[in-house]
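Written out below as structure tokens is the structure these notes cover.
Apart from one protein chain that is not included, each protein chain of the complex appears where it belongs.
We call the chains A, B and C, going by the order they appear; numbering starts again at 1 in every chain.
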Amino acid sequence: MVGIFIIGIIMLAAAVAVIVVRQPVHSALALVGVTLGLAMIYLILQAEFLAVAQVIVYAGAIMVLFLFVVTLLTAGKEETETKDLLSGQRWASVITGLVVGVGLAVVIATHHPTKLATSLSSSFGGLHPIGQELWGPYFLLLAGVALMLLTGAIGVLVLNRTEGTKAPRSRPLPHGVSVSDGEGESRP
Amino acid sequence: MQGLTEILLLPLFGAVTIGAFKSLAPKRYAGIWASVLLVASFVLAVLADVHLAELAAGHRVISGTLFNWATGFGPKIAWNIYLDPLSGIWLLVITGVGALIHIYSNGYMHDDPDRGRFFGYLNFFIFSMLLLVLAGNLLVLLIGWGLVGLASYLLIGFWYQRPSAVQAAKKAFVMNTIGDVAILIGLALLYFRFHTVTYAGLFSTFAHATPNTAYFEWTAVLLFIGAMAKSAQFPLNGWLVDAMEGPTPVSALIHAATMVTAGVYLMARLYPLLRLAPDVAYAIAAIGAFTAIYAASSAFFQQDIKKVLAYSTLSQLGYMFLALGVGAYTAGVFHFMTHAFFKACLFLAAGSVIHALGGEQDLNQMGGLYKKMPWTTASFLAATLAISGIPPFAGFYSKEAILGQVFNSGHGLLWIVGVITAGMTSFYMFRLFLLTFFGAPRNKKLYDHAHEAPAVMTVPVVILGILAVIGGFFGSWLNGWLAPVFRMYPGASHAALEAGPVFGTVITVGLAVLAFFIAYWLYVLKRTAAKAGISTWPGKWMLAAYGVDTGWRNVAILPIQVVGTWFRDRIDQGILAAVVGVANGIWLWAEDLRPVQSGYVRRYGLSIMVGLGVILAYCLTRV
Amino acid sequence: MISVQYVVALAVLLFMIGAIGVLVRKNPLIMFMSAEMMWNAAALAFIAFARNYHDMSGQVMAFLIIGTAAAEVGIGLAIIVAVYHRRHRLDIDEVSKLKG
Partner (left out) sequence: MGYLIPEVLLAGGALLALLAVAMLPNAKNLGSWIVLLAMLAAGVDAASMWGVTAKLIMSDTMAIDKYSILVTEFVLLAGASSLLLAWNADRFGAELPPLMAISVLGMMTLGTAANLMVVFVGIELLSLPLYILAASTRTRAGGEAALKYLLLGAFSSGILLFGMALLYGATSSLTFVVYPAITAANTWLLWSGLGLVLVGIAFKLAIVPFHMWVPDVYEGSPTPVTHLMAFGTKVGAAIILLRLLAFGFYGQDGSWGTLIGYLAVLTMIVGNLLAVPQLNLKRLLGYSGIGHAGFLLVGIATHSVDGANAMMFYLLPYGLAAMAVFGVLRLIEGQGDEVTLSDLRGMAYRRPWLAAVLIVGMLSFAGIPLTGGFVGKFFLLQAALFASQPGLAVGIVVGTLVGLFAYLRPLQMLFQRTEVSAKVQHLRWSVAGAVVLGVAVVGTIGIGVYPAPLVHIVSQSANFYWLTGG
């Protein structure tokens, strides 16, 4: 119980860090912290397999991907956010977000879930039961996720394939001249 | 179904084949083919009516279902076909007069390079009109109603090279759309209350309904607005005169004989509804009477031969609505029938004149044509006598039937308006007739080239002329024929034809004859030019020349004329402006909303978030 | 016994922070990370309720979320990179040519 509180507070701090720090790299690192914190909470909630999956897939694969892209795109640049030109966007977002969040929190606070009398089996959340579910009744959903991952792979290929005739460019041109089809907008 | 399907589908078949083979077959075949189909349709229509007559008086209905339109959810809706004596009359007139006009068009459109398209449209119009009158429920009627509007739009704008024609077509479309929407709402009100749209179903419900409730009043008003738009009743009359931009046979067929009477048909068909909404019925009568006199006064100074006829059509339609409004249903239908004969004759004869003069429609360029065009002149004269209500021509009987019943039902004011209009009708029609065919030729060059129309045009005109002479004698037959329709409903005591007071007849005919003499004196003896009086303040010249008439004119005609002109300019424009204004308003409003769609993803996200907050709040308050 | 309420409340806060992050940050990468936080919050709530009801389907759902997120991140980063190659700026507000 205390563990959840501590981890929760750290995790929330990391989450806030994700959205307030200036450097995308720092955001990504903070997000790694959030996912690791989540994995620990999963463990406390007896979702062992998911805790492992969270670490491997999220903190491992996904966050590495994020970090990679962040460093690729912002390498050598001081990524400072310019002034927010959308008037009131920040205020309105924070206020609506808080309203929704507080509303949901009130909902949760007033909800008293039924507590089951039976005790939790010791294997709950382990590899065996979740495997039984995934390869049993929910097999098609697993197949669906597999198809999505395939889609993701195709997507990366399709989207960043270089045009046949033009040589790939590894580095952005100074004035942002178009890379592939001459439609790029020139920016100082 | 006694050939009803064939009657309906022959013109459609014609339209489709003409459309498909327009560029393949020689052009003259289009007209012949269209006419042949329509004559066949007419023969079938006669057979169907004969069959109808053979049925017992109380059961004169042929009904059937082409196919089920929708069954499954909600009430069953089918394409019902329904022929009773009322639609039988319309059926005969549409196919009969339609066939004559088709034949006539073979001559009239002879030199038009695009006549394949013309006949395709014309056949399509006939199909739509037949669908309208043969409909067994209001939904099919509405579809026919919309399609005739479309056909009318296409035919008014037939000569799309003329900007005025395109403009006129647009105007007709807009005004008709107002009516269509009104009728749609009315239909919706009926359907969603009674869960049926068939005549039989609705009428059986009406029989037990409480009259004079707001529901029936509103429904009747909405349906009447639809009828007003289609039949060009004040204030939705502006489009009809402009519609004369279409070819003359179109004016004869659509804008005189058939389509514009669709409103009359609708009101006659829904007479049980009018019975439930007596206030609306009175309003119909009043608007009809006002349209009659207003249009008649407007016709006085027209310079265009077709425009005079257009105003007279308006005026006569006003009579029909007057009849329906006071409950004289049979008289209204009777007048529709005779009007179809004489007005089609007038238009076709006018078409012959225009044809002979190489497209000239200005009265100032005509005159003395009776020597060159004897057949046309004779037919035109017969029809003019008919419309003026001179006994024993057709219009006399039908108009007397209407006025008599207006008087009998105690609508004194409306009766007076009707009588005065009858006199005015006589005046402007004889003015038109005399200016066109008598007096000295005003344009020598055109006159020299003028010639009698070919037989293919003259014969239909003469046939219609004969009908205009004898049409009135069908009155008693019509009375018996329509009796089962209008007696189906209790309380329709005035539906049958009645005789009015003798003094009424004397006054009406006297006024008509007097008007003829005035016209004769003015335009033949005094040789007044057609355009006299229009450039100056109207009536100034009259004041100087004929002191006797001045007071009468000042008191009766001038105000109406002034008001009429004012209305024609303002209300007409006003309605168009309102439609345009609404459109522009929507446009501007939409333009104002566009910046909300700012292109910024974060704004879009915020919109989602705000929406989420609202929905969440809503959900939480509902528990 | 762990009270599910606290965990779900934690999930709500995470969800809220994520949602705010999507709306306030201009860098599409960080917006995307914030969206991932929202997904994670949902997964956390699922697992918490699964624990409460002793029901595996909530955990299965969390697993599906993780898998789907992986695919989505792959596609999403590819799109961001593709757009970046055209503009060389990571500012979402400049990607606003389509509007009106």
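Criterion: a residue touches a chain if its C-beta (ideal position, glycine included) is under 8 Å from a C-beta of that chain, and two chains touch if they have at least 3 such contacts.
Please read these numbers as outputs of a predicted model, since none were measured by experiment.
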Touch partners, limited to displayed chains, of the chain removed from view:
A, B, C
Selected from A:85, A:120 or A:158 as touching the chain missing from the view:
A:158
Touching the hidden chain in the full complex, which residues of chain B are there? Just list them.
67-74, 142-143, 146, 160, 181, 185, 188, 191-192, 195, 583, 586-587, 589-591, 593-594, 597, 599, 601, 603-605, 607-608, 610-612, 615-616, 618-620, 622-623
Pick out the residues on chain C that sit against the missing chain.
4, 8, 11, 15, 18-19, 22, 28, 31-32, 35-36, 38-39, 41-43, 45-46, 48-50, 52-53, 55, 57-58, 60-61, 64-65, 68, 71-72, 75-76, 78-80, 82-83, 86, 92, 95-100
To test your reading of the contact rule: which positions on chain A touch the chain that is missing from view?
103-104, 106-108, 110-111, 113-114, 136-138, 140-141, 143-145, 147-148, 150-152, 154-155, 157-159, 163, 180-181, 183-185
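The definition used in the following text is that only the chains that are shown with their structure count from here on.
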Averaging only over C-alpha atoms, locate the centres of chain B and chain C and give their separation in whole Å.
67
Distance in whole angstrom between the CA centres of chain A and chain C is 5
Multi-partner residues of chain C (each touching 2 or more other chains):
19, 23-24, 26, 93
Residue numbers in chain B touching two or more further chains are 600, 602, 605-606, 609
Under the touch definition given earlier, write down the residues of chain C that touch chain A in their complex.
1-10, 12-21, 23-27, 29-30, 33-34, 36-37, 40, 43-44, 47-54, 56-57, 59-60, 62-64, 66-75, 77-82, 84-91, 93
In the complex with chain B, residue positions of chain A that touch it:
86, 89, 92-93, 96-97, 99-100, 103-104, 107
Within the complex, which stretch of chain B touches chain A?
600, 602-603, 605-606, 609-610, 612-613, 616-617, 620
